[in-house]
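The chains shown are only part of the set, and none of them has been moved.
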Amino acid sequence: MSAGRRRRWYSQKSLYNIIFGSDTTAGKRYDITLLIVIFISVIVAIWESTPRPGQTVKTILTILEYIITFIFTLEYAVRIYCHPKPKDYIFSFFGIVDLLSTLPLYLSLILPGAHYLVMIRAFRLTRVFRIFRMFTYVNEGIILLQSLKRSLSKILVYLLFVLILVTIIGTVEYVIESGEPGSGFTDLPSSIYWAIVTMTTVGYGDITPVTTFGRMLSALVMVLGYTIIAVPTGIVSANYINETRKRVKNGRCPRCGKKVEEGFKYCPHCAEKL
Amino acid sequence: MSAGRRRRWYSQKSLYNIIFGSDTTAGKRYDITLLIVIFISVIVAIWESTPRPGQTVKTILTILEYIITFIFTLEYAVRIYCHPKPKDYIFSFFGIVDLLSTLPLYLSLILPGAHYLVMIRAFRLTRVFRIFRMFTYVNEGIILLQSLKRSLSKILVYLLFVLILVTIIGTVEYVIESGEPGSGFTDLPSSIYWAIVTMTTVGYGDITPVTTFGRMLSALVMVLGYTIIAVPTGIVSANYINETRKRVKNGRCPRCGKKVEEGFKYCPHCAEKL
């Protein structure tokens, strides 16, 4: 290995520590700066969409967008450059998000709608957890995700059932209401959409039944949705409780999941009271 | 038994394996083809109801509907023909659904509204579970249904209570609001409907109180509904948790419910971590 290559490798490594790590002061500062830039870029995109700003503001926002895209493009290049295994980074979740964060401006030169891809940058904000060392929080998110994952198959079975139910309810309501003048139940898709809006208790009110029979069916659907809302909640709760209990039984901290010696009053890893 | 009869029986049996079974390659292919046809038929029915399509599209959809009905009628006949005990099939749940799936077009020649019975075909989509061997999922659905069944009696008692409550609240709100000009509380059914819409937190907004007293009662109803929403959720959750725990206690897998030897780390029937 030549001295020049070694020097380059070190500089890569120190760059890597700053950009990918968050243990050094420089690394922390870099991460916080990056977060601020991401946040600004999201705000710029949101602001740009509002019809209020005058010509001057619009020009400033466009310039800002150009600058931010330049920063992100540069950063993406440096990340690839300094990573020991560039391919691992490029095909990781954050690698793809970072790439997509740079594209919108380039794409918007070809496709007009592509401009809104800037909002993918919002995903980069999840890096906030790493910076503030919220590992415990992330760990809790993992228990949650596990509970959700374990519940997913049940919830999917349940959703298919709901979808079929909603199709049939929508059809019946359509048959009842479609004749009425000024009715919102103009076709089957609208009626199925209404059934979903009603059953999930969202209730926009853009499509509402007006006949007595339609309202009676509607009331039934609401009370049904009311009972049905209980099902996924129950599943996730049950799995979450079981997950927590299993940890305690196996002599682990219910919060961070790490092994804890018996007799300890607080988890030595996350200060959870046992 | 004559040789001809025996040959016919074998052909029936192989047809049975293809149509009712899903273990052979032919059986799987048949099931997937059928699912696609069912799905297309539902989409056709939904599309037909929209006012947008021109004459050409409408003609195509009508022809498609004729073809699909022909396929379903033929399939129903073959199913009866090849089933060893045709009566068992005809009076089974899927037998009735299959029959009803063929009828709409014939009925629509007599009754105009009957056309929408095609949506019953949506039930046939539940066959998807069988094809993709989602037995575990179905099994989970069974625990869920058991939890719901065990909770049903409690939920029914509770619903009767809610119905009486809603009737009385609707009446009181009607007495308060009906005098107001432009009020939606024109009669008792509307007011009871409003009470249900409010209590289930759907809140369409087609009927809303405008007087101060009406709004105060309305706020009370919302907060009440808020507390009441807790009841069925609690019941189903509790039953679900107990159901799962009972299985674990009896040395069974909490997911698929099958007997598991002690010391196993994963259920040998569904790979559930124990």
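When the chains are written out, they are named A and B in that same order, and each has its own residue count from 1.
One rule holds for everything that comes next: a contact is a pair of C-beta atoms (placed from the backbone, for glycine too) under 8 Å apart; a residue touches a chain by one contact, two chains touch by 3 or more.
Keep in mind the model is a prediction, meaning the values are calculated, not measured.
Assuming 2 chains are placed, give the number of copies in the entire complex as this structure defines it.
The number of copies making up the whole complex is 4.
Note that only the chains that are shown with their structure count from here on.
Would you mind pulling out the distance in Å between where the CA atoms of chain A average out and where those of chain B do?
So the centroids are 30 Å from each other.
Within the complex, which stretch of chain B touches chain A?
Contact set of chain B toward chain A: 42, 45-46, 49-51, 113, 116, 119-120, 122-123, 125-126, 128-129, 134, 136-138, 140-141, 144, 147-148, 155, 159, 162, 189-190, 193, 196-197, 200-206, 229, 232-233, 235-237, 239-241, 244, 254.
Looking at the complex, which residues from chain A come into contact with chain B?
153-154, 156-158, 160-161, 164, 167-168, 171-172, 174-175, 186-189, 192, 198, 201-205, 208, 212, 215, 218-219, 222-223, 225-227, 229-231, 233-235, 237-238, 241-242
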